[in-house]
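First comes the structure, then the notes that go with it.
A protein chain is absent from this complex, but the other protein chains hold their places.
Each chain carries a letter (A, B and C) given by its place in the written order, and its residues are counted from 1.
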Amino acid sequence: MSTLARLLLDPGGALLAMFQGEPGQHHILHPAGPQASNIEWLYWVIFWIVFVAFVLTILGFARAAARSRTPAHEMVPVIKDTSEADRRSTWAVGSAVLVTVLALFAVLVMSMITGKKVEGLTSKQPITIQVTGHQWWWEVTYPDPQADQTVTTANEIHVPVGKPVVILTNSADVIHSFWPPSINGKRDLIPGIGSAFWIQVDQPGVYHGQCAEFCGLQHAHMGFSIVAEHDDAFQAWKAQQLKPAKEPTDPEAVHGREVFLTHACIMCHTVRGTDAGSRVGPDLTHLASRAMLAAETLPNTRGAMAGWIVDPQRVKPGNQMPPNPLQPDDLQALITYLQTLQ
Amino acid sequence: MAISEPIVIPQTGEQDRLSRTWAEPRGFWGWFTNVHHTAIGVRFMVTSFIFFLLGGVLAALMRLQLARPENNVLGPDAYNQIFTVHGSTMIFLFAVPMMFQGFGVYLVPLVCGTRNIAFPRLNAFSYYIYVVGGGLLWVGLFLKIGADAGWFAYVPLSGPQFTPGKRSDIWAQMITFTEVSALGVAVCIATTILRYRAPGMTLNRMPIILWEKLTIALMVIFAMPAVMVDSSMLLMDRTINTQFFNPSVGGDALLYQHLFWFFGHPEVYIIFLPGTAIISTLVPAFSRRHIFGYLAIVSAVVATGFLGFGVWVHHMFATGIPQISDSFFTAASLMIVVPTATQFYCWMATIWHGRLQLRLPMLWAFGFFFEFLIGGLSGVMLASVPVDWQVHDTFFIVAHFHYVLIGGALFPMFAGLYYWIPKITGRMMNDLLGKVHFWLFLIGFNMTFFTMHFLGLRGMPRRVYTYLPEMHWGTLNAIATAGVAFMTAAVIVFLVNFFQSRKTGELAGPNPWAAGTLEWGTSSPPPPYNFAEIPTVNGREAVWDAEPDQPVVVGVRDDVPEVLVTHSMDSEPQYREELPGHSIWPFLTAIAVSIAFIWSIFSPWGITYGAIPVVITLIGWLWPRGSSPTPRLAERPREATWSR
Amino acid sequence: MRGYIPSVLLAAGLLILAGCKREAREFRPSPPASQVINTVQVSGINPGANPVGAPPAPNYYEESAYAVSQGKTLFQQYNCVGCHANGGGGIGPPLMDNNWIYGAEPGNIYATILQGRPNGMPSFRNRIPEYQVWEIVAYVRSLSGLLPKDVAPSRSDQLYVKPPEQSMPKQTPTGVTGTTETQP
Partner (left out) sequence: MEPVRERAVLDVSGLPEVMFGRSNTTWLGNVFYMMIEGTMFALLIASYFYYRTRVGSWPPGSSPPTLIWGVINGIVFLLSILPARYAQKVAPTGDRGRIRLALMGLAGFAIVSMILRGFELANLNVGWQESAYGSIVWSILGLHTGHLITEFIETVVILCVAFTDKMEGSRLADVAINSDYWYFVVITAVLSDFVIYGATRLL
């Protein structure tokens, strides 16, 4: 879309873009993949069709009102004979209905073609990613026939640029909906009904996504991100993710690991290479490699992490993580340890 | 039929006798025994308007919470309850009871030219049961048992595992209450339209509003059972451990969605068609001519009624259903545009070749044309599956359905209220205040909801209680919240106007708009017997087309509440039927049924033991009382006599 | 008509004040730092049956359906089912019968979870926050019908193995506090 057209059609968006900056990579009309591009094209085509229909209809009503207006508060007699007017109206209305039908048919054909394009994305040897919705975070695995080659992470999905990726969806509890607006439309994650969903990202970058189906208390804070990178970077990331957690060397980090293993953390989280193996919460083996915490709610910094660990119910009331009133030095040590989990 | 010499109308004392026969009971208990349709219709309107105001307060609270990122007006628990109760209230407790039950119960017998609605006790019962259902939901909200799984309460979120407590149960029983009410009224209205029309009002002369009410009543009859089945399944899953929606043992969460939207999409038309009914009534009245394209509009309405049942899957495009059904439901969803477009063109043609009087109700009708058009056209965008994949469950959808529902139902509702309040109260509304109301509402409405389109495109999902500042949704949300102030002011202006008009409004007289349908053929407000003489009908606009000396029907008894039953098609008189009189039993039955329904939330035995008082009250309701008039079976000539 | 409107409003007001305990949802135990988990655990087992804490009075956790349902979730997530199954017992004793080895009072169960018991029940001190222990306690009591039916959880989206807690008949707890019966 040209800037002029955007200013015309999305004045609010264009103005905001001037004053506030762009909303990040989270916009239906800022596509970064073939599917979102196709849908954007379709969106604008249909938009123009309905825009013209809108203008014509409103002009029609305005013209009708202007030509037939009579004083509002006087007795106006009822028109007895309308047969001549009706004859002309029949032609006008008939042709208007015909044009409507044709326009709707065009919409139908184009959306079927676009639908085929969007759903037609496929590949013989795709990257497969299993996304499982949880209240209120995303479990992400890259399944592999060899169990020890399976990458498990959370909320941050890495994909190679320009390659079709198949996302197998499922849910552990209620219905969620997987939606990266800049990349593709959404797909519901329904418990008991697995489905496959294809995406492809063409430009490297970090794209935001969010749960789109109401899923309970923290539906608002259930984001994820798609990190699209070149294939070598993606492979390197994957190799790194496959490693178990690094043994801490710094004494503070060693103490932090002790805190992790003797407090509530161990009840829910996994850190591969340690005794912590519970699958209730996100896998933390490579927590420090992720940019965000708490399903894209907080930046992954020491301060935010401390706030999150001590009182997660302030950030996301109702979420499953309990408050952890740790002693200050224990907390600092724990964070130091978690920050080593690259 | 036999044709004989002119008949003499007995004049003396006739209206006194009618007044005595049809007198509405007064006093505290009288209120609970009244079964006349004007009283019940007004109650439906007033009650649903109160629910509209309450739902509006919730909307304002939500907008306050969303006004800026990471706001702290409401927490997630309160927000979820509030948006759920807002949606459920506006759909189940306001839109349908106002647009279908309120206007329908009040107007249909008047437009038909008869003295009361069919099955008046069932009608009264339907009102009480509706009030209890609405009260249940709202008492629940105040007790913090507000339903919190959205107005369509998808399982498994609303199911036994993820919504502990009684929140979903209350929602499910509220559905049962309101649907029992809507179904009861649908039966009353459909029967009235088919059987109580004044002689001469053949199907071909039936005003469009009656066609629409009949279509809607039939849609209610086929659509509402789906949601009752669905919400009952949910309730049983939660209370007696059935497994309808448990995927581990063969249950299926998608079945819930199919059943819900099999009801839910016709529901949209159940709300929207009464709006077009009002518009189709106003447009000829204020264009000073018969409507253009009567047949086209009637066909469009009936076609909408049928097609409305074939589009439900377009609410489920994102669930990953096969593409073949995607295409089918896209085609059906686009097809349903055609009848509505046809209606628009017919209204336009009527105005074009008419003599437009832009009085207050017509101003609101133009508001409808503008706002509903936006909603309808964004609906065209949504019918396209790929676009829907993107904007489904975002604020774009929120914008769309508010344009459709506020544009398609609320604007016509205000048009209808300004049009018929003179009939109901006998006094006119103030023109200037009405215009202030209109412009404030129009500005506020577009501020709030047009911005939501942009929010949706910028990726804001619906039903979020807050959002992060980094998403850059703050400014648009602030504008949307500011619009609420205008709408609030507008509704306050309306209320002021209404109460002022009740006290000091200009007297309306029987027909202030010089309109053509039969309700304007009696005084304002109508007497309890509606019409002193049952009129005959000579055209589609009965008052305009009446012969100069208004031919009427005689021979309907005035010592018992009796109405004339005519043939469904040609409205030839068939027999005279005595209607049941005022009675406390509908109220008592409603109480008994309510006890059973509410009890069943807490114990599976509630419905079993609760059925006993229901049976007792029903026997009280139906047990014949007094001496019924001697039936004239075969002794008398069984024909009506026409004289011309 | 107008005369009784105030009384209706008054009744409604009273109802609101009363609120509904069953539906209360507390996401943060207040104050948030109600318990500082820094005590040193000497051994994994703490024999004996001395209650180590009285439940809050009134016991929010046994009045709120949300808290009990959280307890049910935690019972699964913390793998209590690994030994106790869904209440039927396995490695650990069954929890849905009326036999309470270490007592059926909330305080007794709380102590059992925090201190652990001989013959396999580990101590969860420091591992499970205090408020979550109370939630689990409430849930465990609902397993044998000791909670009101409108508070006890309904069925879960799982295979049907036993009637859900809200359908359990209320049982009279037996079993003497402190006895050590042999476990299967």
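Going forward, a residue touches a chain if its C-beta (ideal position, glycine included) is under 8 Å from a C-beta of that chain, and two chains touch if they have at least 3 such contacts.
These figures come from a predicted structure and were not determined experimentally.
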For the chain that was dropped from the view, give me its touching partners among the shown chains. B, C
Of the residues listed, B:Val108, B:Leu194 or B:Ile216, which one is in contact with the missing chain? B:Leu194
Which is it among B:Trp31, B:Phe306, B:Trp599 or B:Trp642 that touches the chain not included here? B:Trp642
The one residue from B:Ser168, B:Ser378, B:Thr394 or B:Thr536 touching the chain left out of view is B:Thr536
Contact partner of the left-out chain, one of B:Ala23, B:Val42 or B:Leu255: B:Leu255
Thinking of the whole complex, not just what is shown, which of B:Val42, B:Leu433, B:Ala514 or B:Val552 touches the missing chain? B:Val552
Considering the whole complex rather than only what is displayed, give the residues of chain B touching the chain that is not shown. 4, 6-9, 118-119, 122, 183, 186-188, 190-191, 194-196, 199, 221-222, 224-226, 228-229, 233, 236, 240-246, 249-252, 255, 258-259, 262, 509-510, 523, 532-533, 536, 546, 549-557, 562, 564-565, 567, 573-578, 615, 619, 622-624, 628-633, 636-644
Counting contacts across the full complex, list the positions on chain C that touch the omitted chain. 155, 160, 163
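Heads up, the rule we're going with is that only the chains that are shown with their structure count from here on.
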Report which of B-C and A-B is connected by more C-beta pairs in contact. A-B
Express in whole angstrom the distance between the two chain centres, defined as the mean CA positions of chain A and chain B. 37
Listed in rising order, chain C residues that touch 2 or more other chains are 25, 27, 157
Residues touching two or more other chains, restricted to chain B: which are they? 77, 156, 161, 247-248
Per the contact definition, I'd like the list of chain A residues that touch chain B in the complex. 10, 12-13, 16, 19-24, 26-29, 36, 38-39, 42-43, 46-47, 49-51, 53-54, 57-58, 60-61, 63-65, 67-73, 75-79, 82, 85-86, 88-90, 92-93, 96-97, 100-101, 104-105, 107-108, 110-112, 114-116, 118-119, 135, 169, 173-175, 177, 179, 181, 184-188, 190-193, 195, 197, 208, 210-221, 297, 317-318
Residue numbers of chain C touching chain B in their complex, please. 1, 12, 15-16, 18-20, 22-25, 27, 64-66, 68-69, 149-150, 153-160, 163-164, 167
Chain A-touching residues of chain C, taken from the complex the two chains share: 25, 27-29, 32-38, 41, 73, 77-79, 126-129, 131-132, 157
